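Data first, discussion second: the structure below is written as structure tokens.
Here the complex is missing one protein chain, while the rest keep their positions.
Right, chain A next:
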Amino acid sequence: MTKRFSLLGSTLVLLATFAAPSVNAQTETVLRVAMTAGDIPLTAGIPDQGFEGWRFVGYNLYDALVSWDLSRSDVIADIKPGLASSWAIDPANNRRWLFTLRRDVKFHDGSPLTAADIVWNFERFTKEGAPQFNARQFAFARAYLGNFEGIEKVDDFTVAITTKQPDSLLPYNMSFLMMVSPRRSEEVKNDADAFARNPSGTGPYRFSRMIPGERLELVRNADYWDKARIPKHDRLVLLPMPEASTRTASLLSGQVDWIEAPAPDAIPRLRSSRMQIVTNSYPHNWAYQLNFVDGPFADIRVRRAANHALNRADFNEMLGGIAMEGFANLPPSSNWFGNPVRYEFNQAKARALLREAGCMPCRVTFAISTSGSGQMQPLPMNELVKSQLEAVGFQVNLQVMDWNALLQMGREGREKHTDVHGINISRSLQDPFNGMFRFSWSQQASPRGSNWGHYSSPSMDALIDKALATFDEAQRLPLLRQVHEKMSEDAVMLWVVHDLNPRALSPRLRGFVQAQSWFQDLTPITVAPR
């Protein structure tokens, strides 16, 4: 009897020993995310790996002066106050913006945020020769600082930013510039790589640990200045997983709780395993920028013919419902959508337009990529475009290259590629400049900007100039809608679809609101125990 009790006793002790760590482990709630990126996004400020880097690392470790309101799923996300509680144009100078900072913000290292830190960070992006200047941060920031002239500290909690030209949209650009802790940077002698290994920002998560190429772990910042956004889970684990089938298998096997972009054909399987499939419209565009100088698309009739030739519903069907028909540059939920021309599928009209333009067969060449950020499934989608265009009288040559090479072609512009009549680079459209102006403003003609095919229209330029100099939002809105309507009227691109941004979540996750944005707020998510 005694022997039996002692056996039972030692078994219980053993069980308690093994159970103890698992009880501790259960007290910590962990959200594990599989990203599409091939590597962990840069942790030293502005991230790399495209907007996925901003989504999971940038906006979680850091804040910018201006933030994105990601709390709603029914409207396209717009900007809201971030580290700056308010901003306004200087009444005496329409090239000088004043940003008022919050007074209660602390970096993860405990140091307070002041105007001097904002100036220090801008010098990190722009001032070659400053000890904190960083070439990579310069490269990432540059796209948002094209109109930037200078910054000065007005008082401890106010900075003034001057622009080269009046720029009513500057606050949008400020939302991409992450503010790092000058104290931590100076501790590591401004070595950005050392900083990346132990970063300090102001964001809702703090850095915990990183295994390069394998995982990044962040933990809740209980002292976050925005109390409503203190994470509702303890730890966030980010795993790079570029292969779609690996992400799907990892979710199904319980290794992760959240996967980005499951393959369309895996969605029924995920649903049958009770996974939550979330989709929503967001400012993304899968389209072709056209060559307005060389070749048939210089003729508006050919551009309209191409837009009428596409049966966009077929793309949606091919992609298993994860796309939305793209009849115009912006998705209809955009505030700047207006009332654009709708290019319905009409093969007879497309043929008639081509005949009228005297382009039959109409030979065109598109440069496309095999993969790439936001490119969805470029090869089958391009094949479908080709077959639908050829059904009305086009003869399409697809020039296939890898993503890096296509980006270079996109940057160099049509001048170096006169034999190419369209390029298929998916674009983000989160603000009026990136969503419209950069494709339709003659000042943005490549290689200076993203107007790849050199579309140029004096009336469009006048509209854009006016919008940029109109600081009253209510007055600016109709101008922005007119820009979008004119883009459609002139058939500035060949529009195909907008992505619906699918992601799959474990049934254990609750509280996620999928914003109509490239960025998402992970902080409200709760993780139920297994």
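The rule is simple: contacts are C-beta pairs under 8 Å (C-beta built on N, C-alpha and C of every residue); 3 or more make two chains touch, one makes a residue touch a chain; residues count from 1.
Criterion: contacts and distances are computed from a predicted model.
In the listed set "Menaquinol:cytochrome c reductase cytochrome b subunit", "ABC transmembrane type-1 domain-containing protein", "ABC transporter permease" or "NADH-quinone oxidoreductase subunit J", the entry agreeing with the UniProt name of the missing subunit chain is "ABC transporter permease". Across A:Leu170, A:Ala196, A:Leu290 or A:Leu509, the single residue that touches the chain missing here is A:Ala196. Only one residue from A:Leu252, A:Met318, A:Val341 or A:Leu398 touches the chain missing from this view: A:Leu252.
Only one of A:Gly38, A:Pro131 or A:Pro507 touches the chain withheld from this view, namely A:Gly38. Considering A:Glu243, A:Glu317 or A:Glu344, the position touching the chain not shown turns out to be A:Glu243 (whole complex).
Of the candidate positions A:Asn93, A:Ser387, A:Gln408 or A:Ser459, contact with the hidden chain is made by A:Gln408. Mapped onto chain A, contacts with the missing chain fall at residues 34, 38-39, 42, 44, 48, 135-136, 138-140, 142-143, 146, 192-193, 196, 211-215, 239-243, 245-246, 249-250, 252-255, 401-405, 407-412, 425, 427, 434, 438, 446-450.
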